[in-house]
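Working notes for the structure below.
The complex appears here without one of its protein chains, the remainder shown in place.
Let's look at chain A:
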Amino acid sequence: MESLSNKKKVLEQKPLNLAERMYLPAIVKGLGTTMSHFFKKSSTIRYPEQEREFSINWRGMHSLKRDEEGRERCTACGLCALSCPAEAITMIAAERKPEEKDLYREEKYAAVYEINMLRCIFCGLCEEACPKEAIYLDGPIVPSDYLRKDFIYGKDKLVEAPLEK
């Protein structure tokens, strides 16, 4: 059959010519190649001291956002949990009391909000599903741990630090 891409190349096995059989010209060429790398700058990042910058579309640990007055944006609608393909998110909703007005933006809020980081695949669908712009995957790498239960992150780890006044 004819090749569609026209990139096919039929190679014949030819016996080596004298220069190739001597190995030395090829070896000298190879030595030159490696020597050119000897003087190149290494691309190593010395990890604990230096860190590689994340790309702009990096998705890391989740954070639950606050609005400009420092109130939690999440209204516990559950769309993130519903959109999550890994079923990593659970929450329990509660009704806001009048004295909690400056803690939560909406009348309903998430009393418990848990993400299982072992289930999470960091696809970002929760971020897309959220109507209140309350969850973003803009954190660092999720750290390792020893016990499975420690990977279930509650609001203590997820909610953004309160605004400083």
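Convention: a residue touches a chain if its C-beta (ideal position, glycine included) is under 8 Å from a C-beta of that chain, and two chains touch if they have at least 3 such contacts; residues count from 1.
One rule holds in what follows: contacts and distances are computed from a predicted model.
Per its UniProt record, the hidden chain corresponds to "NADH-quinone oxidoreductase subunit H" from the list "Phosphate transport system permease protein", "ABC transporter", "YciI family protein" or "NADH-quinone oxidoreductase subunit H". Of the listed residues A:Leu31, A:Leu82, A:Ile141 or A:Leu163, the one in contact with the hidden chain in the full complex is A:Leu31. The chain omitted from view is touched by exactly one of A:Ser3, A:Asn17, A:Thr44 or A:Ser144, namely A:Thr44. Although one chain is hidden here, its contacts on chain A can still be listed: residues 21, 23-24, 27, 30-31, 33-35, 37-38, 40-44, 46.
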